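This report concerns only the one structure given below.
Here the complex is missing a single protein chain, while all its other protein chains stay put.
On to subunit A.
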Amino acid sequence: MIRRVLPHDLGRGLLTRRPGTRRGGFSLDWDGKVSEIKKKIKSILPGRSCDLLQDTSHLPPEHSDVVIVGGGVLGLSVAYWLKKLESRRGAIRVLVVERDHTYSQASTGLSVGGICQQFSLPENIQLSLFSASFLRNINEYLAVVDAPPLDLRFSPSGYLLLASEKDAAAMESNVKVQRQVGAKISLMSPDQLRNKFPWINTEGVALASYGMEDEGWFDPWCLLQGLRRKVQSLGVLFCQGEVTRFVSSSQRMLTTDDKAVVLKRIHKVHVKMDCSLEYQPVECAIVVNAAGAWSAQIAALAGIGEGPPGTLQGTKLPVEPRKRQCKPCPHLSLQQEEPDPANLEVDHDFFQDNVWPHLALRIPAFETLKVQSAWAGYYDYNTFDQNGVVGPHPLVANMYFATGFSGHGLQQAPGVGRAVAEMILKGRFQTIDLSPFLFTRFYLGEKIQENNII
């Protein structure tokens, strides 16, 4: 870069740096020049990375085999399992691109951190069971040399679900499925419930199910930091930036019944740096979309959903951010209306109007409840059937999804990470079969309805 030195600016002094000048070069003082020369000499010597012309240490590498968009718990879990399941150490180069290193709006950090196995789909139960065993043995999974062990503060206190007369049969069949898969759930009649929890008003309750083991809550921030630390020690690269573009190539092909489809392949990912126009094209073989509430944007960048509606070409990724508010007390989520997801401001009236009446009815002691503090976070809400999207996209061959879990992403993250890593490395799901969660169900219209949405 050639900077023209204007003669009438000499009055500013030689030591002050003018705004807009790059570091290095003509505007440095003597000590600065000496250290620049020393840095350049050191970079020529073998063993150092050669950045003679431009300092690119803040940019991501030019090539990475797998790029994971989104550095929350799902993205880090995929990175962790990719590194764990690769057959030789150091085989795959993984890059995790995260827009916000403070995780100020990420669903992981703002999550309540609950884990429960009381779902109706066997896949969901299997995922939560695996996650529970992962969390119990977290210091074996995520051990890093010379680092202190993780304290997840897992309180296995269990989830209690109450059912009225008309839902009792559904609850009983759900518990049967859960027990078949291996969760330990106990069914209680209203009398047993009153014995166990005398402070509950059992009016209108026909059946209750309570998780005896592996259910409760933990510290999601600790899990995130533990995963981050372990994944960095395994050699995954982190980059703070935003994915702004996918450079891809497409091919028009015919299906077996002679319909034209356009198959796409992503070649490069443009990662834009924070607060600047600088971007780095990262050449990659596989892109994993773990962007949480903003996954639909990433999918739209790859051209998913651009086509006539009703075709596979035109099926969009139906994930959108929905705001949920949390108070640090056991909360009931009965959403009659949706709060506005534009920002994460907490609407205090929402609690008073919608949540408190139900709480006061069920637990008489809560009639004098006052909210001390509250926070809000986003769900990566799947508007189709509120369950996650896992696996490859049928048309964009090298984009894999791990998103859309609508509130139970954190508790299913270890299992989902392993499933996506198996899909990438081995071509099929090996341990937990998540084929009902593939993208094609949006096109085929097969909703997998989960009855116990929390």
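Just so it is clear, a contact is a pair of C-beta atoms (placed from the backbone, for glycine too) under 8 Å apart; a residue touches a chain by one contact, two chains touch by 3 or more; residues count from 1.
What we mean here is this: contacts and distances are computed from a predicted model.
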item	value
Which of "Metaxin", "NADH-ubiquinone oxidoreductase chain 4", "ER membrane protein complex subunit 1" or "Phosphatidylinositol-glycan biosynthesis class X protein" matches, in UniProt, the chain that is not displayed	"NADH-ubiquinone oxidoreductase chain 4"
Sole contact to the chain not displayed, among A:91, A:169, A:212 or A:300	A:91
Option touching the unshown chain, where A:286, A:346 or A:432 are the choices	A:286
Missing-chain contacts mapped onto subunit A	44, 46, 49-50, 52, 56, 61-63, 65, 86-88, 90-93, 251, 253, 263-265, 267, 283-286, 391-392, 397-398, 400, 423-428
